[in-house]
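Notes to accompany the following structure.
All protein chains but one are shown in place.
== subunit A ==
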């Protein structure tokens, strides 16, 4: 299949790359602009980054966002992994498919619908809109992706391993903790990572279920962007880009290392 790329194909790919990255670098470039606009670069400055770190409200929002993401990752991974283990243990094919279809509903649901329906739900059962409602919604819409990440690992696992462990006298708990979990670890890890990014990236659902007092980065950027151009937002994107690339690099490093470890 190593038919060389034609020059036209290379140019095409290059254009796609440039278009995909241009807006991001455009934002970051003007985050260093001492003029207040995104049009004419007047001089280099770090004052917008300074402004981000001096703004206590913004820092609190940033911390909120990270806390919500980490807690979401944790809880969604626990419930989702248990769910995947449970689904695989169902021997009734029909039941299994019912669960899988229900699982996929939240994945294909438009986020506006998720947000609106959760808003109704929280108002009905009396959950105060704020940190709790945001966290619960994030956990709720991250669970299905964890299940989808863990499930293939569960299915490819050799059931003899479990039978062997049981024959050798392991308790059910031991089987789960010492046989199943270590085997599906890569899936759990991927699920956790996906839950994190779902939570960090979400805007629409949060927008619906967040009250007045609580805000995440996405919602805050939205209100800032609606007010017009502010280079503080540019500085935030510079920071977000660096962190994103860092996290992706770490993730890439860990997964490729564990793959190598498997091969050995």
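Annotations
Here is the rule we go by: contacts are C-beta pairs under 8 Å (C-beta built on N, C-alpha and C of every residue); 3 or more make two chains touch, one makes a residue touch a chain; residues count from 1.
The rule is simple: contacts and distances are computed from a predicted model.
When the listed names "Cytochrome d ubiquinol oxidase subunit II", "Spore germination protein", "Putative ABC transport system ATP-binding protein" or "Spermidine/putrescine ABC transporter permease" are checked against UniProt, the chain not shown comes out as "Spermidine/putrescine ABC transporter permease". Screening A:61, A:134, A:190 or A:233 against the full complex identifies A:233 as the residue touching the chain left out.
Residue-wise, the contact with the chain that is not shown comes from A:110, picked out of A:43, A:110, A:126 or A:213.
Where subunit A meets the omitted chain, the residues involved are 1-5, 9-10, 12-13, 16-17, 19-21, 23-24, 26-27, 30, 37-40, 78-80, 82-83, 85-91, 99, 101-106, 108-114, 116-121, 124, 140-141, 143, 147, 159, 162-163, 166, 172, 175-176, 197, 200-201, 203-204, 207-208, 217-218, 221-222, 225-226, 229, 233, 236-237, 240-241, 244-245, 248, 252.
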